[in-house]
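A protein chain is absent from this complex, but the other protein chains hold their places.
What follows is subunit A.
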Amino acid sequence: MAGISLRGITKTYGGTRALRGLDLDIEDGEFFVLLGQTGAGKTTTLRLIAGLEKPTGGEIFIDGENVAEWNAAERDVALVLQQYSLYPRLTVRGNLEFPLKSKVRNLSQDEIDRRVNKAAETLQITKLLDRKVERLSGGEMQRVSIGRAIVREPRVFLMDEPLSALDAKLREALRVELKKLHTELKATFLFVTHDQVEAMSMGDKIGVLNRGKLVQVGTPTEVYHNPCNTFVARAVGSPPMNLFDGRVAGGQMEIGSVRLPVGANGEALDGRDLTVGVRPENIRLESGAPVSARVFDIEDHGVVKILTMQLDDERIYATVPAKTRVRLDETVQFGWQPDKTLLFDRQSGANISAL
């Protein structure tokens, strides 16, 4: 069990810079989720920690030790890849034993069996142990991949979008299992994903990565309710946060022709170009509310309805109780509570609500 620290990591591939001065601290036993779009540098970060690639600059510490000179085997980390990288022509048991058979470990067959059986039990693949890996379904394969990580009892688990190739139901099931696994093993997990639902539901902490830089680190609640800039605000939450460009005048926000109240400190921001962020669930449909918009789309999720509304050129998302009656193309009025909004500087995108 160990914490991970990255200090000023840069990585360039040819001319492209995948990581630009990345600083990251993952505490011992933490379930850390690295969230970012394709190409943000998530996988690169993982591969650098695993030792599959060397950083162009910066230092990596595992358990306080600088691992710059250590190769993948010496770092004793487990990596679960997006592709099911199972060893061909072997049974499930053969795959699970593979990392333990290494001469460096020198484990007795009893110990190997004990670990394999325990891992198989945890992942509920005991019945599959003697099956050839070619005959497994996608979900089973990914379980075996995870199992191969577990048997090693590594210091750190690295997971590179392990669930993204699975179908939705299986993804949810494995998500729960991974959480449970983390609680049981008390190991450090670094989980990489582009799916913010995964990030929110699994992480003790989320790190949002944008173009090779860490934008914000925090608990899911912090990241969701207090994103540090408009990028994080857009990236986290589904449907995404509504962002309106406007200007503050006389303690009120002018958005196009609409005037809306801003938070308590509205006067202090007079005259500045701002972006207002409102979470869809904080938008209230009320007759007589200040803004009118046309309902463009309705997604009924059972518990809630997600409305997409068209206001001039902008799409606005609202999560409303399922019993709310709306029809397509109907014009509805909505508003929001001023204390549930976030203010961002329009130029830098930085969150200035706390000012």
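Keep this in mind: a contact is a pair of C-beta atoms (placed from the backbone, for glycine too) under 8 Å apart; a residue touches a chain by one contact, two chains touch by 3 or more; residues count from 1.
One rule holds in what follows: contacts and distances are computed from a predicted model.
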Omitted chain (choose from "Spore germination protein KC", "Rhodanese-related sulfurtransferase", "guanylate cyclase" or "Sugar ABC transporter permease") - UniProt protein name: "Sugar ABC transporter permease"
Contact residue for the chain not shown (choose from A:Lys42, A:Arg115 or A:Arg148): A:Arg148
Selected from A:Gln83, A:Gln109, A:Gln124 or A:Ser292 as touching the chain missing from the view: A:Gln83
Sites on subunit A contacted by the missing partner chain, in the whole complex: 50-52, 71-73, 77-79, 81, 83, 85, 87-90, 98-99, 101-105, 132, 148, 152
